[in-house]
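Only one protein chain is missing; all other protein chains are in place.
This part shows subunit A:
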């Protein structure tokens, strides 16, 4: 199942999280994303770079906080979520590391909508199998080596690692 959540401090937004495996059209998604096609207004995240739900939601929190304080650095809330996953200030680097790649097969897709509008969105742009998005599912597609390298961390304990990632996300560029 996907996750639908409202962060208490930001009731005006509803956050949807999905996970897909065996995605076959990542290259096409990326091209349309770059063109700015409105149907692709989602955060498309390379699932290999994500260890936990806590990591994802912590980045969403950071993006919403910066958005409501007029401090976002990228064009949309959806690109900001990807930038928020990054421990560094380099936007291009963040999108390259954490965003969808031409050959991505495991994707996390996030959609943030206005809680008041009954805004519909269409996920059929992703050709793949939707799967659950629990910590266990996230761990199964995570590549620890990449994650540790991205955040320059080395803990063997996954709970500690996840908390260290949260700190890096919360403190980026401040």
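Methods note: contacts are C-beta pairs under 8 Å (C-beta built on N, C-alpha and C of every residue); 3 or more make two chains touch, one makes a residue touch a chain; residues count from 1.
The rule we apply is simple: contacts and distances are computed from a predicted model.
> Can you pick, from "EKC/KEOPS complex subunit BUD32", "Electron transfer flavoprotein subunit beta", "Small ribosomal subunit protein uS7m" or "Molybdopterin synthase sulfur carrier subunit", the UniProt protein name of the chain not displayed?
"EKC/KEOPS complex subunit BUD32"
> Which one touches the absent chain: A:23, A:47 or A:60?
Here the residue in touch with the unshown chain is A:60.
> In the full complex, which residues of subunit A touch the absent chain?
5, 7-11, 53-54, 57-58, 60-62, 65, 69, 71, 153, 155, 157, 160-161, 163-164, 166-168, 170-171, 174
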